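With one protein chain withheld, the remaining protein chains of the complex are depicted in position.
Labels run A, B and C following the written order; every chain starts at residue 1.
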Amino acid sequence: MSFLELKDLRVHFPTDDGLVRSVDGLSFSLERGKTLGIVGESGSGKSVTSLGILGLHKGGPAKISGEIWLDGEELVSATPEHVRQLRGKKMAMIFQDPLSAMHPFYTVGAQIIEAYRVHHDVSKSVARKHAINMLGRVGIPEPSRRVDDYPHHFSGGMRQRAMIAMALSCDPELLIADEPTTALDVTVQAQILDLMRDLQSEFDSALIIITHDLGVVAELADDILVMYGGKCIEYGNAEDIFYRPEHPYTWGLLGSMPRLDREASERLLPIKGSPPSLINVPSGCSFHPRCPYAERTEGKSVSQVPELTETDGGHLVRCHLPRAERRSLWENDVKPMMETT
Amino acid sequence: MLTYVIRRLIGAVAMLVVVSMVTFAIFFVVPQLAGATPEAFASRYVGRAATPETVQLIAERLGFNDPVVVQYARFAKGIVVGAEYDYGTGVEHCPVPCLGYSFLNQQPVWPDLLDRMPVTFSLALGAAIIWLIAGVSTGVVSALRRGSFFDRLAMGTALAGVSLPIFFTGMVTLVVFSYGLNLTAPGGSWTDFGENPGEWAYNLILPWITLAFLFAATYARLTRAGMLETMGEDYIRTARAKGLREREVVVKHGLRAALTPILTLFGLDFGLLIGGAVLTESTYSLPGLGKYAIDAIANNDLPKVMGVTLLTACFVVLASLIVDLLYAVVDPRVRLS
Amino acid sequence: MRRKTASAAAAGAVLALVLSACGGGGGTPQEPGAKGADAVKQEFNAGLTKVFNPSTKKGGTLKYAHSGNWDSLDPGDTYYGYSFNFGRYYWRTLTTYKPVPGPEGNQVVPDLAEALGVPGDEGKTWTYKLKSGLKFEDGTPITSKDVAYAVARSFDKEVFAHGPSYLNELLDWPKDYKGAIKDKDADIKSAIETPDDQTIVFKLKKPFASFDYIVQMPMTAPVPQAKDTGAKYQEHVISSGPYMFETNEIDKRFTLVRNPNWDPATDPNRPALPDKIEVQLQVNADDLDNRLIAGDIHVDIPGTGMQPAALGKVLPDPALKGRTDNPTIPRLWFISVIPDVAPLNDVHCRRAVQYAADKVSNQTAYGGEFSGGEIATNVMPPGISGQEKFDPYPSAGFKGDVAKAKEELAACGKPDGFETIMSFRADRPREKALAEAMEQSLAKVGIKLTLKGFPASDYFSNYAGNPEYVKKNGIGLAAHGWGSDWPDGYGFLQAIIDSRTIRDAGNYNLSVKNTDVDKLVDQASAELDQTAREKLWVDADKKVMEDASILPVLWAKSLLMRGQGVTNQFYNEGQSMYDYSMLGVQ
Partner (left out) sequence: MTAPLDVSGSATEAQPESVLAGSGKVIEGRSLSRIAWTRLKRDKVAMGGGITVIFLILVAVFSSVIVSAFGHPPLEFHPDQIDSATLSPKGTFGGVSWDFLFGVEPVNGRDIFSRIVAGAWISLLIGFLATLVSVVIGTVMGVVAGYFGGWVDNVIGRIMDVFLAFPLLVFAIALAGVIPDEGFGLSGNGLRIALLVFIIGFFSWPYIGRIIRGQTLSLREREFVDASRSLGARHTYIIFREILPNLMAPILVYATLLIPTNILFEAALSFLGVGINPPTPTWGGMLSEAVRFYTLPHFVLFPGLAIFITVLAFNLFGDGLRDAFDPRAR
């Protein structure tokens, strides 16, 4: 068994307007030292997945089923208290917007110290030394001074580094980064990504990067999982996804990826429409209302839910289009359009 | 920080000037527009069967023959530099802040206010303690058990609480607990804390609870809403992701942030309240500033009304200044400038 | 030398007690205390005609409470009946009401003076001679100069705005006189003379018969000039009576203790039983009643009766009702029917109002038979000496005569009725209820009333008592009430029926503007013969009723409760409440 393994994870929220199927049957696995990128639009269920792994839905209104195995332990059925003890120590998370993710009333140092002392029975001064040390390791200058600053005193990049320092303070074996760079400008983004790569190799932890931006995972991820409407629609290693993508949605994502040779606002292959409602999930393939090739499936896309099937070794796709047609569409229609511009 | 306080204090003084002018205008300009003469003013402060000459004399003595501006200036001067009061056989110096002498019984207003302050302050303080504890804890539990039976019961009670006029609850509680069951002190009971703390509390317990119920209802609803909002904040998720125990998450991270806006409201509420809980004091006939204000209005005793209004405004302004300063302490993002 | 009438009055049971209390022999002292309580049967109206729970026991603390405030504790600056009554604890005046129950209580007897006033110059001068051995609380002797000074200082209405101004108007003061405080060395011989330390002579502008009643008012209570602090004197009045101030928190509370320099030998009117007197002010009225019932306090100072909530508790309960007295007091609740406002300028329209009014409904509105009063059919109340009862506008069961009212309306040229406004004091629930009752009963004959409430504090100055306002706003009816300063025709009627007293504002006569009435007032005030005088006042009363400009509502009654454990309690007609100076505690 892998270090982290999800089996048919489902996270559903009952609301007044109906049942929200945020994550609807997700499975994947991840080894230590490896990086998985989970990509999708907002509302695709990627963040819910990460919170599910950390057990943060426990005690809430969410209905969770399936299995999450971490280092040989099943977490869905584990007691909330047990998962709490793992949280922050064995698995940690880096959140999207560090300004709102850090408590505005406490100093950065206090928040790191708190994170460390939950799991380590040490004095405040020991924890403080540790916090300063961590801040230094994530590249914050003059850490012994900045440790007493409040989050709003930090710049965006600094805050994200502090956030990373906080997440790493207990040497977690699984690190989940939720949109770690979205709130940052491009140069800082690159620095943060470099930092994460360095730290991962240093700690030899498993890393999940969650993003809507394929560009972020391009450099970092070993494997990539594309989510849509709470389901995995394509999974493969980075090469597969970038060079041989098979799902029309993935093509759309690739097309909307900002590249240096292209104007930022320009979108070659815009994905029309908006993400699907998670309550009244479209029948059949949930992507069909937005899929330019839906009519080629002779109506199957409306009536049948496509299965996740393996095309190559480890490359999985959830699409009704025949494999050959997908390949030819990619090679002949989509790819040339992306390159010519 | 110091410049901020100074600037705020200057603003506060300006505000008090406006408040005093408006009060003055209500009592002098409005009736004058309605056609009241200086004698008409003066005749409120003479005994029955006063002769026109007496009325004239009093009008002159109380200065009603002067233009309103002059009258106001005289009043304002008294506050700033004090005033001289001629009691017939001699002159008394009325020290700063001289709020004047009652038109009706010739007593200086300021000592009266000092005398009434402990009553209102005791009422407000006791009620505030009860409503903060009851309101905030109910709000927190309600927010954490959102949708539960407790939540619905508490919020239902809270809504009923804000919908009840205090002069009604006051009357009902008095009739039931005091006149009926003889459990609490009758209306109008007041003992100084220094005199007998036990009796002080016994006399105030009913007004405390009634007043606190009203405010607790508001505070429970606010705390619940605030807690629901903060508990949905990203930093709460972060705190949980760190592996903190739920109690720490709620108290240290959630409540701390949710209480900050409540602090503001509390400051204003408390400031207004120590300036006189008019309805509560009327209902329970407590000899506090609110009752004083109502009685003064009923008697058209302007110096008293001016005094109590200004004092209330002072309390509010002061309370909001203290709240703002405290806010800066509680929320490090706030900069005083 | 005591005048014969005064010593003859000592036949009453009370005076016998008083004398024995004063150390004189005679009478059998009754044993107070536990036995006294059983010996005295609690009975409704037991304190009206005789002394209830008589006792000579000294000592104890007598507790008073007041739902409001004094206007002032200064004898020169107060104008409340209860203040005149209560003040006799710490002041003495030239005369005072005879401290007995029953009609005799309307008479005045000497207090500081040795005898009642001696009139001269056909009632234009009044001479009083002071007793000897009188002392202030600090031991200085009281002379006629102190009385003269007190009167002269009270002239200054700028400093003493509240007190009655009878002496300002009656005495022949020098021109431009400003009172003893401002004009320290002015010669006031034209008004008051003090030929020696015992004698004081008042000189009037014109003859005035009831002067002995005037000087029972506290303007004649002596004030030592050296201790006078003007407007601040009320903070410590120098006592000439049996008690003096121990503490005094204005508008809150005060206590009186025995005055060591008061000599009982000079004062047959006051037994001075309690050792200490405590007064609490601004007590909630309902609470005050409850505490009176429970026995926590002894006397409700204003003496105007119990609150409606207490009526519901007291009257149905025989034990509680037995503790009450229900006197008629010399006060009239009435409605001014103002002839300045059309169509009330026509006497027939005014009479229509007289006939249409449902007096029973008015009575209920005003508090019913116990706390409201007796249905009034003419102006002067029964307690006034020489009063006659008559009813010029009779109706079956006092419920109003619709037919007669319609006749009068037709005579007035308004057969279908008319519209007018009725004013009342908004902060007086009874007047409000009265106005509502009038609105109902007048509607039956087509007279439509619009009701308007005004603040009591401005009622006479700015609204109902301000003729210009009344005319401009068409106020045809005004709720009103009048109590007498002393129980004779002048004391009751003059201020409300003499049209020459009407001025720009602050009037109490709102509606009687009849020269015939004015003539009768002049005749009566100058008449020195009591019987003839009383007859003239009755004539004036009849004239006013004929003029229909006053609609009498009630001769007021008050439901008073005797305090638990209070001795020597009785209703005094002159004070129109319990005689406070007589009370003791068991």
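Everything below uses one rule, namely that contacts are C-beta pairs under 8 Å (C-beta built on N, C-alpha and C of every residue); 3 or more make two chains touch, one makes a residue touch a chain.
All figures in this text were calculated on a predicted structure; none of them were measured in a lab.
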| item | value |
| --- | --- |
| Of C:F370, C:F460 or C:Y490, the residue in touch with the unshown chain | C:F370 |
| Touching residue (missing chain; options C:T247, C:N345 or C:N473) | C:N473 |
| Residue of B:V5, B:V18, B:V91 or B:V251 in touch with the missing chain, whole complex considered | B:V18 |
| Listed residues B:L144, B:L265 or B:V330, member touching the removed chain | B:L265 |
| Among B:A42, B:I166 or B:V323, residue touching the chain not depicted | B:I166 |
| Residues belonging to chain C that touch the chain removed from view | 286, 307-309, 311-313, 315-316, 360-361, 363-365, 367-371, 426-427, 429, 432-433, 435-437, 439-440, 450-455, 473 |
| Residues belonging to chain B that touch the chain removed from view | 11, 15, 18-19, 22-23, 26-27, 30-31, 34-35, 146, 159-168, 171-172, 174-175, 179, 211, 214-215, 217-218, 221-222, 225, 228-229, 232, 265, 268-269, 272-273, 275-280, 282, 290, 293-294, 297-298, 305, 308-309, 312-313, 316-317, 320 |
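The criterion applied here is as follows: only the chains that are shown with their structure count from here on.
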| item | value |
| --- | --- |
| Chain at the geometric heart of the assembly (C-alpha centres) | B |
| Of all other chains, the one whose Cα centre sits farthest from chain A | C |
| Contact-richer chain pair (by C-beta pairs counted) among B-C and A-B | B-C |
| Rounded Å distance between chain A and chain C, as computed from the means of their C-alpha atoms | 93 |
| Rounded Å distance between chain B and chain C, as computed from the means of their C-alpha atoms | 40 |
| Computed distance of Cα centres, chain B from chain A, in Å | 54 |
| Shared-contact residues (touching 2 or more other chains) in chain C | none |
| Residue numbers of chain B (touch at least two other chains) | none |
| Touching residues on chain C, where the partner in the complex is chain B | 69, 71-72, 77-79, 156-159, 161-165, 168-169, 181-182, 228-232, 234, 250-252, 282-284, 286-287, 290-291, 427, 455, 457-458, 460-462, 466, 469, 495, 503-506, 508 |
| Partner chain B, residues of chain A touching it in the complex | 51, 54, 56, 59, 84-89, 92-93, 95-97, 100-105, 114-115, 118-119, 150, 152, 166 |
| Chain B residues touching chain C - in the complex, by the definition given at the top | 31, 35-37, 39-40, 43-55, 57-58, 60-61, 87-90, 92, 104-107, 112, 115, 179, 186-189, 285, 287, 298-300 |
